Each structure stands twice: as structure tokens, then as C-alpha cells.
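With one protein chain held back, the other chains of the complex are shown just where they sit.
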Amino acid sequence: MTLTPQTVLDRVHAALPQARIELLNNPSPSGQHSLLVHRDDALEVAQFLKNDPELLLDYASNVSGVDYPDHLEAVYHLFSIAQKQGPIVLRTRTGDRSGDACLPSLTPVWKSADFQEREAFDLLGIRFEGHPDLRRLLMWDEFVDHPLRKDYVAPEDYEYEPTPHGEILAKISAPASQA
Amino acid sequence: MTEADGAGAQTLDVSLGPQHPSTHGVFRMNVRMDGETVVKLQPVFGYLHRNHEKLAEGKSWLGSMPFTDRLDYICPITNNWGYALAVEKLAGIEVPDRAEYIRVIVGEMTRIQNHTAFLGFILGDMGAWGSALMYAFREREKILDLFEGLTGARMMANYMRFGGVRCDLPAGWLEKARAYIETYPAFLDEMEKFLTGNEILLSRLQGVGVMSAERAINGGLSGPVLRASGVDYDIRKVDGYGVYPRLKFRVPRGTVGDCFDRFMLRILEIRESIQILQQAFAQIPQGPILNPAVKTRGFKPPVGEAYGRIEGPKGELGFHLVSDGGEKPYRYHIRPPSLINLTLLEEMCVGTKIADVMVILGSIDIVLGEVDR
Amino acid sequence: MNFPGSGIFKGMVVSAINLFGSYFDRAHAKRLITEQYPEERPTLPEASRSFPFLVFDGDPEKGIRCVACKICEKECPPQCILIEQDRDENGKLLRRPKVFNIDISVCMGCQICVESCPFESIRMDNIYEVSSYDRFDSLVLPKEKLLKSNEYYHSIHPTEAAETDARIEAARLKKEAAAKAAAQKMAAAKAAAEAKAAAEQSSQPESQA
Partner (left out) sequence: MTDDALRSELQKRGIFVTSFEDLYNWGRKNSLWPLQFGLACCAIEMIAAAAARFDMARFGAEVFRPSPRQADLMIIAGTVTKKMAPLVVRLYNQMPEPKYVLAMGACAISGGPFKEGYNVLKGIDRYIPVDVYVPGCPPRPEALLEGLITLQKKIEKQRLFGKQLPRHADPQAPAEYPVPAYGPHDLIPPLNPDVFCPKRNASSAE
């Protein structure tokens, strides 16, 4: 069978009627519509997607975190190597951006999510519950910020800028003009 | 640093890297050894984390193109291709035929030079730092000369554009490339004679770092490493992007999934790439190279998101792009094959000798620019 | 040949062929490819690029093509260009740069400034011998160092320069033709207005240049 988000959705609804899952429309010409799963049901749905003989989405290729103004998202791009189909886009949402930024980890289902979930934790601050080894991936352990968030402010260290621009120009030329 | 574990045996913790001659850049592994046998291995990343994804959110869509060159810096052109493909999906851009053929030609040449360099580097990892690398780089230089004639730079090509390529092939380039590709199999034969029969090489590679197909799929391995485990999965065939459906080629596969399979698979892939190149040279049509509907300045794709992927020389290179309709990407995420191929590094290495760790790492063929971005 | 160690032996034969072959391969074709830099310089291909430069026609002060539109400054991905527009003595902005700095310690040679320049002014150079002891003075190229003549441009990228010149010439001809057409139109309009005025016997002509 050809895997489309709709067929996958129907199949999940048939097998797991209590799972909160809905189809999100993607307006771009790519036509990659996604399935939004409630985070409490995500692990169960993921197990089903991987093991169901009709779906066999055995390959979680890409995991990316996205920062939206009021929540964070983890987006999984699933493929089926057995059926050579995909991508099926699965997304889960956090409650908010700070205190409730938790999602279930899908690493127990797809090992390939391991480093990518750690990266999303590191750079976006999504806490993946159930992840076997949730540490920072790229930044050092003492680092406290989540730099890929939209509100992250980089440390100011523009002492010297040969070709200053915009804000930097304002910053460095202000003391010079006063002096 | 020794410590006694619960069983009373002595283990030794060693930090390999980031400055280590065989770790392909600034990769670090914390290895726990029992004698010479690895019992635990933890990769440590981030020593080359250049904030590519954050920077891209502050640049125009086109402005990220030269940065993709610096992801996997051994094969910049395929990175360009992956990004261009993802944006074309996002904005629904058609690519003219000639541009698709040019992309295949430069892409396959990139694959050849990446695998050639791989042959040199893996010998370096085994301690044979010298002849093989010199021969490989001697050959790679010739492809780089062709790239420089076409794109203007030896490595950082910045060649693809949304909806095509930046410039047409200069006069005489195609003939030069064709003539060069004809001489390439002779070099590969020589290299095979030089290496593949070598007993030392065989004993270092065979049966080392075995990975089963099932684990490889679950661990998200891609590219040559996945196929060496016996999985028939090549995105050029599966997705059929570009003009690959028009070209005949086989997808080589390994049987055991050890380092030797990964090594031989690259050699076989080079031979298939040569087949593809010869067909592409014969079929390339005349015509435009760039979709005229795409603007250079002020390019704005529609709102939405897209995931585009290509079969890069190292594996599945994907770009997940989210657009809010503005001049800059809202989110720009790369699926780096090198990073995800390392997911199972620990599984491959545990139980082997410490000296084999380098060989296994070399056989995965990582580039740190892509691992850490 | 399948005695133990035959694979190693074969490999050594290949090494030997390469070693001794390099003494007899005078054509630099296969085995002896060493370039004797700095005595022997590479012949760079036409497309080769390193850092940007500014093209001028004729005189470096008057012939500068750059009009300080700052498009390249905005488009430059690593933000290594700094432009300040020149002013005349009354403080009126002039269409030429007063400051044009390119920081080659930041420049990534991506050529996007060249593509975005609508005035065919910024182009890629192919110099590469620019190492220095100091980062702060010699690696920020000011306008004076960046300005190079169109002849120089022709000498490094002949095909591209010829295309550029043709484009500029075509644009000039088009502009001239447009100006001519506009002048003709204006003259015709004037003549018509005069004729109309004459016909109406009005006291004053309406249109003035």
C-alpha cells in the first residue's frame, strides 16, 4: 500500500482508537503533511508505526526540534526501508517553552533518534523523557543556554570588527563617538 | 586513570582525541578498556560546532548556500545539491534538464573523489600514513582541477542555485572531464592491486566492526555503511531525484557488514559512478541551466516546510526547512549522515581491540564539519 | 601467485612502479605531478576565484563603477563588506563610495556579491599570495587596494569580462536609444502642441522643454 499521511492516520485510528493524533496540513508545494501526536500517546503510536506489518516505518531518518513562539516541537521524518516509502512526518508538541518543555523520547523505538534528540535538548532545551543518556551533545556541559532558541542572546564579544554592521556598528561606534 | 569496577577487574579510561592523528578532525571518544579490549565507548561531539543552523536563520535563503559547502568539506557540491533540492521542494521549483545532468555529473565526480580520499584516509587510520594517501590525493587533485575550472574553487564550489546551477560548463570542460574519467579506472585497478589483496589490510578489516542489517536500519545508518550491512537502499533509486531514473546503475551491497565490506563497497560505488558519468556525458542535452522564475535577490519561498534528501557520498544528507514566507528560513535543520552513522559506533566497537576502533571509525567515513555542523 | 604474502608483494610492486615511474614520467601526466611552487606558478583556470575586487574604467577616481548602493554589503553572507557613501561639500550624497572595505580575513570567496551587483562593479580576483604578519592592517583591503582596472579584469577572466562589457555596451545602447526615443517623442509632442496652439491661435505655447 502507498503510505500517505491519511492512510497512516486511518490505520492508527483503527488500531489505537484512543490515541490523540491529527493531520496537520502543510501549505507548501512540498505537500509533506504531518501527523501531530499528543505527547502522551507518542511512544505507543511510534511503536505501532514501526511494527505494524502494513506500515513498517522502520527508519527514523531525521529528528529536528523547532522553536515556535508558544511551544517547542520535535519533528520526526520516518521512512520505510522495507517498503521503500516515505517520508511520514510525525510531530510532537511540548506544553510550553520553559517549565513544561518535555516530550517522550522515541529513542527506545528508533535508536537513530539518540544523538538527534540530544541535540534538540542541547540547542533547544526540549527534555526528552525516557532518553537513555540525555546530556548536551554539542556544547560543553557547563553551558546553560539553549542557543537555537529564537530568544537566545549571544555573548557580546565584538571588541574588534573591521567591517561592522547594523547593531554591531551601533555598539562599537557609540563609545568611540563619545570619547 | 584506573578504576576498579564491581567485579574487581581493572579498567582503563582513555580519552582519544580531539587532537588525534586518526580521528578525521576534532572528534573525541572516551574509551573504557579492559586490557586492550573496549568495554565502553562514548563519543564526545561539538569541537567543531560552528552554529551553521543558527547562522542560517539570520541569512537569506541563498546566503546559506556557501555555508553548506563547509558542512562536509570533502564533498561540497553534493551538500549544495541537497540544500537546493530541499528548497526546490519547499517552493515547488522546476529544474531544467541540462542543469539536472550537470548536477549528476558534478555530484558523481564528488562521490568519486570522496571515496578516493576515503581509500587514503582508511589506510592512514591503519597506520599506513603515506603511499595510499599520496596516491589518493594525487588523483583527487585532478578532479579538483576540473571543479576549479567549472566552479572557480577547488573545494568550496557554491555551485548550485535554486532551480539550476550557477554557471554553464565552460567550453571544453566536458571533453576534459570525459577524458579524465576514462583514465580513472586504470588508477582504481592499480589501487585495488595495491590494497585489496594485502594480507595485513585484510586481517585488519575482515570481521571487524560487524553490523547486522536490522541494527543498521534501527540505528539510522545510511549510505555505504547501511548498504555494506546488506540493505538495498539507495536514495538515488528510492526517491529517484534528478535524472537518476534515466540512468542505469547497480546498487552494490555487502554481505557481512564488517569494515572490509564497507571498504570494498566504496570501490564498487566508484565503478558504478563511472558508469553513471559515462551515460550522463552521452545524454546531456543543450538548454537553459537555471529556472528563470527564481530570483537571485529577495527569494521568498511560500509558508510551509519540506524535507529534501539526497544520497550523498557519506549517506543520506537531508535538509528540513521551515519557512514563514520571509526572506530568511524560520528553521533550517540538517540531517547529517556522518553524525547519525556514528550512533552505532559503540555497538560496533565494544569487544574489539582499541586499535580497531580507529579502523571502524575510518570505515564509517565521517567528516567533522558535518558531525558537529 | 597465491603464496602467503603475495598480496603484500603485489602492493610493493605497485609502490615500486610508482617510485621509479616518477623518475621517467617527465610529462607531469601521471606520476610526477609536483608543482615547483614558488618558482613554478600554477596556471589558474579562468573561473578561478579568491577575493573580490572593484572594477574601474579608465581613471580609478572617475571611472569607478560602484555607486555605493550597498546591495553587496547586505547580501554578503559572512558580512565582510563595509561601504560608506561619499558626500559632496554640501553634504549631498554622491553615487560613489567613500569607504569600501573588504575584510579578507572574513571573506569566504563565495561570489554572491558578484552575482548580486547590478552595476557590474564587483568581481572576483584570483590572487592568493596575501599572507601577512598582521591581521589588523593588511587584511582589511581598502578601496585603494580593491580598485583594479577593467584591463586587469580582462586579463584574469577574459570570457566573463567580455560578456560583462557586452552587457554594459548593450545597456548603454539601450539607454541611448531610449533617450533618443524620448527626445523624439518629446519633440513630436512639442511640435504637435505648437501646431495645436497655432491652430487654436492661442497667445502662448503650453509646453516647455
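Letters are used for the chains, namely A, B and C, taken in the order the chains are written, and counting of residues starts over at 1 for each.
Assume a contact is a pair of C-beta atoms (placed from the backbone, for glycine too) under 8 Å apart; a residue touches a chain by one contact, two chains touch by 3 or more.
Fair warning: this is a prediction, and the values are worked out from it, not measured in the lab.
Asks: Quick one: which shown chains sit in contact with the chain that's not drawn?
Replies: Taking every chain of the complex into account, the missing one touches A, B, C.
Asks: Any idea which of A:P5, A:G125 or A:P147 touches the chain not displayed?
Replies: Of the listed residues, the one touching the omitted chain is A:P147.
Asks: Can you work out which residue in C:L54, C:I71, C:C107 or C:I122 touches the chain that's missing from view?
Replies: C:C107
Asks: Counting contacts across the full complex, list the positions on chain A that touch the omitted chain.
Replies: Residues of chain A in touch with the missing chain: 138-145, 147, 152, 154-155, 157-162, 164, 169, 172-173, 176.
Asks: Could you list which residues of chain C touch the chain missing from the display?
Replies: 33-38, 41-42, 50-51, 77-79, 82, 84, 99, 101, 103-109, 128-137, 139-140, 142
Asks: Name every residue on chain B in touch with the hidden partner chain.
Replies: Interface residues of chain B facing the absent chain: 18-21, 25-26, 46-52, 54-55, 58, 66-67, 70, 73-74, 133-135, 137-138, 140-141, 144, 154-156, 368-369, 372.
As a working rule, only the chains that are shown with their structure count from here on.
Asks: By count of C-beta pairs in contact, what is the leading chain pair?
Replies: Max contact pairs: A-B.
Asks: Per the centroid of Cα atoms for each chain, what is the distance between chain A and chain B, given in Å?
Replies: That pair's centroid distance is 24 Å.
Asks: Taking each chain's centre as the mean position of its Cα atoms, how many Å separate chain B from chain C?
Replies: Result: the chain centres lie 32 Å from each other.
Asks: Quick check: how many Å separate the C-alpha centres of chain A and chain C?
Replies: Computed from C-alpha means, the inter-chain centre distance equals 42 Å.
Asks: Provide the residue numbers of chain A that touch chain B in the complex, in ascending order.
Replies: Residues 26-30, 32, 58-62, 64-67, 75, 77, 81, 84, 87, 89, 110-116, 123, 136-140, 147-148, 152.
Asks: Help me check something: in the complex, which residues belonging to chain C touch chain B?
Replies: 4-8, 10-11, 13-15, 18, 31, 33, 44-49, 71, 75, 77, 108-112, 115-116, 124, 159
Asks: Please output the residues of chain B touching chain C within their complex, sorted ascending.
Replies: 59-60, 62-67, 69, 131, 135, 138, 141, 145, 148-153, 156, 158, 166-167, 170, 190, 193-202, 296-297
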